[in-house]
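A single protein chain has been omitted from the complex, and every remaining protein chain is retained in its original position.
Note that the chains take the letters A, B, C and D in the order they are written out, and that residue 1 is the start of every chain.
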Amino acid sequence: MTTKQFTRRFCGIALTTAALGATVVASTAATTAADTAVTLTVGLLQDIDSPNVTVGYTVAAYETWTLQYATLTDKAADDFATIPGLAESWDASDDGLTFTYHLRKGLKWSDGEPLTAEDTVWTINTSRDQEWTNHFATTVNLTATVVDDRTLTIETAVPDPKLPTMDVYIVPKHIWETHAGTVDDLAAYDALDGVGSGPFTLQERKANQEWTMVANPNYWKGAPAVDQVVFRVFSDGDAMVTALKSGEIDVAHLVPSQSFEDLKSESGIVTVAGAQGGFTELAMNGMAGGLGDGHPALQDIEVRHAIARAIDRQSLFDRVVKGQGEMIDTLGVSPSPEWTPTIPADQQLNYDPAAANQALDDAGYLDADGNGVREMPGGGDELKFRYAERSDSVNGAAIRELIEGWLKEIGIALEVSVFDDTQLGQVVYDGTYDLFVWGWTPFVDPDPMLSYFTCDQLTTDAASPGYNDANWCSEEYDALYLQQNQELDRATRIDLVHQMITLFYNESTYVVLYHDADTQAYRTDRFTGWTQQPKGTGPVVFTNSSPTYFNLTPIEGGGGDDSSSTGLLIGIIAGVLVLLVVGGLLVVRSRKNSDERE
Amino acid sequence: MSERIPEAEATSPVIGSVPRSGRAVAWDRRRASAAGVWRGLRNDRLAMVGLVVLVLFALLAFAAPWLSDESSLSAANTGDNPIWAPPSWEFLFGTDHLGHSVAAQFLWGSRISLFVGLMATLLQIGIGSLIGLTAGFFGGWVDSVLMRLTDWFLVVPFLPLAIVLAAVLERGLWTIILVIGITSWPSTARLLRAQVLTVRQRLYVDRARSLGAGRLHLMRRHILPNVTPLILASTTLAVPISILTETTLSFLGLGDPTSTSWGGMLNSAKDNSAISGGRWWAYMPPGLGIVFVVLAVTLFGRALEEILDPRLRQR
Amino acid sequence: MRARFILTKLVGALSTLAFVVAFNFFLFRVVNENTVESMFRGRNLSPSQIARLERQFNLDGSKWEQFTAYVGQLLHGNLGLSMKDFRPVTTVVGEALWPTVLLVGTSTLLAMTGIFFGFRAGWRRRSGYDVGVTTFSMFTYSMPDAWLSMVFLGLFASGLGLFPTGGLEDSGSNAAGLAKLLDQAHHMALPALVLAIAYIGEYTIVARSAMIDTLREDYLQLARAKGLRDSEVRSKHAQPNAMLPVVSLSALNFGFVLSGAIAVETIFSWPGLGQLTRNAATGPDFPVLQGLFLLFSASLIFANLIADLMYGRIDPRVGGR
Amino acid sequence: MSVLELHDLHVTYRTDGGSVPAVRGVNLSLDTGDTVGLAGESGCGKSTIAGAVLRLLPKGTEVSGKVLLDGEDVYAMKPGRLRAVRWTSAAIVFQGALHSLNPVRRVGLQIEEAILLHSQQSARSARIRVGELLEKVGLPAGQAERYPHQLSGGQRQRVLIALALACEPKLLIADEPTTALDVMVQAQVLRLLEELQREHGLSLLFITHDLSVLTHTCERLAVMYAGRIVEEGPSTQVFADPQHPYSRALAAAFPTIGDPASRMNPQGLAGDPPDPSALPAGCPFHLRCAVAAPECSSLDVALRPAGAGRSAACVHVGATDV
Partner (left out) sequence: MSEASPAAADVVVSLTNVQVQFGGGSVRAVDTVSLDVGRGEVVALVGESGCGKTTLIRAIIGLEPLAHGSIAVEGSTVGGGRRLRALRRRVQMIFQDPSGALNPRHSIYEAVAEGLRIHKVKGHEPTLVAEALAAAGLRPPDRYLRRFPHELSGGQRQRVIIAAAMALQPALLLADEPVASLDASIRGEILALMRSFVDSRGVSIIAVTHDLGLAWNIADRVAVMYLGRIVEVGPTEEVLRSPKHPYTQALLSVVPEIEGMAQQILVGETPDPSRIPSGCRFHPRCPVVASGEADRLGFGDRCRGVDLELEPEVAAHRVACHAVAR
């Protein structure tokens, strides 16, 4: 084959390829025209695990349920205050153990069936009896009774400061009772019925792809302005951000921190570093559970304080999470900031490596052999800690690099192992670690988070693990916990919680590094009404009751990117055809020529 | 000629000079055949390009400690560096989200990538050779059992198994090496078994047997020498696959985050929005590093294979 | 003879499958002892709930009882329930199957054009065309698909905005018919291209060396002497023979690619088996992983079987005809 | 009229190690009905000649001199004409080892392909013709449905002969057609070739290393050494009374059974067959020649007459005969 023939054939192939490419490009224009419904597209990095409220547990699933199932009481967008939901009012008995709820008039399920007290009572009582995963914690002590169609009473066996807040998802009895014969039956129920009482109901679910929710005309507040909400799953954060920029999605949840910074300068896009009270901590093995083989030095509070002082939390906050979130010294127990105390200046364990070194010297942890690593008082084991790095965190390596460097400054060495969350959980249960960095996200009520650090929750048997991964507990803390748990006066309860958190800060094995942000970004060109919960600090979607979806209204003429011109399309297709024919001819001709070759 | 010629006549005109010993002849032979291989390689321009690139990378990897301080890999020491600085004279490949010099990471990453590639290959070839040789040489039920095992391992999905193993075993370089090694040996085993069977069919093996050679002799003198080149060739061709697998595993976040490898750099670039942010310098150097090393090894390996593999040499 | 050949191959495939089933089962049981505890960590479960879950996931009883129960289920086409959403594994895997088949099928077809280039390159060994094709295919062979995905995403989706960044189709799209097809093609273009590029080199190289192997065959000389055109000699005599090794490679590759598109599916948010594998591995959702392993192994075994049988068809010397 | 004429044919292969002259000036001509045997050891260039006639040599091989098929220069033909001439003017019976037939195609199709290529027949009539051809070479027509591996060596050789006859060529070039066959089958094939040659009035160029085979089959004989014809003449005479020392040695290598002279007295040539890429100066045979004269190391003798219809390339031939 001569050069010329080759060139010609190559051109033929290139033309054909180009033509195919053009077809593909042309197709985009063709596809965007169809929809007339107002659609909000939400990008996220996690799939809904199950639409069944007794099965799923991902954040994505909660968001779906929140939209689909209204609750007896709602949470105020501004501050989580308990406000009327399905129940328009309620009365408490004098002993604070019985509550009577009055439902709104004319409540209907999305399928048109009436929503009555019977649905509510059935949900509460069945979830208690069958120990539904997500309901049970709330309903364990409750007994609900139907008074009439619109009235029910709920009785609690123990005083409960969380009441009258009643935020469990009420499911339609007429659908669910056929599936709830046994717990196994219920777990197997796919819950794709799409019948709910919230603003949107599930219409279609494509696994690992997207799920679509449509407006519920029977929602007690009225039909939302948005016709449908599409949750779109991305397996890569970068791809999600690109989709946001190109307008494929309207809002993105858990934007990677770097992209978040990049998006700040993007016009038409608003970034929200929403606080939910979630935090990241450095945990040390206090060995309170008795399991495992934590380093003895970590049971010495001086060492723990020295470690806390050796860590430049501000620098870590600025560099690793790019200042997204908040520099708060203590546990976050609720998205609501009122529960978080301020640590008195004299108690704060701020970055001060010199003081940390001094403290260690004073406590007898000296580097006798001069290798840069201190030993236990009177010689013996080195202060060389096993650090369990969390591989499922994007920031795990960076945090480890920094902490390793800082601890080196105070004569502490690390031996790093890396674990994914499942493995790390096991390591924590087994107590075979010295340090790890992980995080928590609290519920609205502080009780659950506070409960995790009680002695009850210590893991004393790896086979039945508890929540207390600080591996630390104190009688004083436990006493305060019991007190706040039954304290019905809110101000007193807040004070008790502040005491607990301060105690925890001073004595426990946790060094809270920073409070995480729920990094979100949304486009401003198509919708208004984005609502942060709580006001000013919270995120706009995936909040506790996610008021944004109902509040959004489309902007007139916004996002009018559907400029499909049929003429152009036909032109492109015609051009493609011509190219294909010409390309094909060239290929055929060059083949003919090459046949003369011997 | 029924009487043996006396020693004194050993250098008679009929016989000429004789070599000092058989060992010397064997040594000469090895040297000559190595020289032959080298000649063959030198004639192959692509192979030489591959070799040069490979040597270059090996030198870089070797010289990493002198070219860049290992401490610069820790974020604790990069606080003063700008973040996401594009390539410049100070930071040849720019910096990443924590101010790490991408060039330094690239340099140190080459060590990890090459090391893992090499070790995983050795493990894989080791297991594969052992099983392939044993099966081919002993035949019979040993062969049946081993080949059944190989068949089984051959259909176990490689990457998913690697992912599961990497997820459940303790993280670390040796885990990666182990995972690659134990998931990729079956093809080597099959190849070697086939080669042993072919060699066993050869007339010269028959001749050796009729000379009175035992199994050990056959293995040592005929089968191994004839299989070794193939082992060598498949080793060179397995290195790229090991490197690529390491890349994929690290990219998926299953590598060892405590040591910077090229795949790990890709993972970190992806996690820190280098793509959407247009920060190409974070993923182009490691990617191109992989491409060039793999290409170089492949070019070299294919040339070597053509020279060493008796099936290809005839062409 | 032929029936016997097929039977032998079938029995071989089934015995391999049996091994895979057992291997699968014990791999995942050995890998994690306290499956339920670690899977449902962070959720306050009462002992009765744990017991219930263990029953549901066939984790009660001795290992041997579990195994027989597992095999029993399997024979009824039941792969158990996903630990993440309690749906049948068959459903979960089934949903992810066709996107992968679509993606892998398309890219394999694209990559198989490499066979054409390889044959031509081999036919004209050492020509400029050959050197060009060989160098190019080795180059593509050397590119990690993960990296290539990043480059393509950065260039064509993020940079030039020509293609969507991922997914199977536009979100919330109600498009049907041709529009839907074009939409999906648009979404698939980048990942399919990446996979095609990643695999085209292998096809090219194998096809080329298979062709070179046949080059010296005497029957080509005879065909030429008969007066056939050069291209006819290649297409009628050389290619059918060179096709043999290529067939087995294609079958094997198809089996492998099904499970090997993990990185690409992850980057392009393609809701296929690769992403499912990755998601199931973080968790880990053992029943789904088991199901996936079984599917991958079975498809590989099946692909091998098909290759064997096809070999028997293409090559009259094999298969006792 | 000459069916085949070779005029001063030179063929030089290009290899990695340099150029290798395989044929160095061969003149040969075959008239209609002629049977000529070309004998020589491996590497002497005899098979190259077969390839050269139909221009089948590898790309890059240098060919000079002339090859005339029916008076037409093969090397001046356009590709289309060349393809038309192949198999119709001259066909080759290749060595019948497994490799000459395409293993994945039925043998009938392989014959049919040649018929369809060179005639405007329907596939149906071509198939009938395949059957006839197979029967002509002593195989049942049903064997057309077989694959090559299902046939024995002798049967495959017959198929190759049938294939060569498919387009009724005037010239048949038989390139070592019996080499891999057993004695008895070899005899069968030889007899078949002889019969067909007579029946169709074919010209036959028979190439083999086995001189003894040729004496039966061919009228004339040409012995090649190192790319040249060193002796030529009527086969019985050449075999019985070779003029060139090499022919003599070759003839002696096939002992006459019953001849006491060769009993317990194997005859052979010292030294090795020549390496075409490194031929000695002078007569290429002089290093192995028992009767080499001093001038042989510098003088390369051309063919010279050696009696009626005979010629040989040896200094001694001129000295004794002229």
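By our rule, a residue touches a chain if its C-beta (ideal position, glycine included) is under 8 Å from a C-beta of that chain, and two chains touch if they have at least 3 such contacts.
The structure displayed is predicted, hence computed values, not measured ones.
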{"item": "Neighbouring displayed chains - absent chain, whole complex", "value": "B, D"}
{"item": "Touch criterion as defined above, residue of B:A208, B:L232 or B:L288 at the omitted chain", "value": "B:A208"}
{"item": "Of B:D28, B:D69, B:E90 or B:E170, the one touching the omitted chain in the full complex", "value": "B:D28"}
{"item": "Contact partner of the left-out chain, one of D:S29, D:S125, D:S152 or D:S298", "value": "D:S152"}
{"item": "For chain D, residues in touch with the removed chain", "value": "41-42, 152-155, 182-188, 191, 209-213, 215-216, 246, 249-250, 252-258, 262-270, 272-273, 288"}
{"item": "Interface with the undisplayed chain - residues on chain B", "value": "1-2, 4-5, 7, 10, 13-22, 25-26, 28-29, 32-33, 202-204, 206-214, 217, 221-222, 225-226, 310"}
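Simple rule for what comes next: only the chains that are shown with their structure count from here on.
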{"item": "Between A-C and A-B, the pair with more C-beta contacts", "value": "A-C"}
{"item": "Averaged-CA centre spacing for the pair chain B and chain A, given as whole angstrom", "value": "44"}
{"item": "Distance from chain D to chain A - Cα centre to Cα centre, in angstrom", "value": "85"}
{"item": "Centre distance in Å when chain A and chain C are each reduced to the mean of their C-alpha atoms", "value": "34"}
{"item": "Set of chain A residues in contact with two or more other chains", "value": "236, 238-239, 242, 392, 420, 422, 597-598"}
{"item": "Touching two or more other chains - residue numbers and ranges from chain C", "value": "32, 153, 158, 229, 266-267, 278, 282, 284"}
{"item": "Touch list for chain D against partner chain C, complex", "value": "51, 54, 56, 83-88, 91-92, 94-95, 97, 99-105, 113-114, 117-118, 147, 149-150, 163"}
{"item": "Partner chain B, residues of chain C touching it in the complex", "value": "12, 15-16, 19-20, 23, 27-28, 31-32, 135, 138-139, 141-148, 150-151, 153-154, 158-159, 209, 212-213, 215-216, 255-256, 259-260, 262-263, 266-267, 277-278, 281-282, 284, 289, 292-293, 296-297, 300-301, 304"}
{"item": "Chain C residues within the chain D interface of the complex", "value": "217-219, 221-229, 236-237, 240-241, 314-317, 321"}
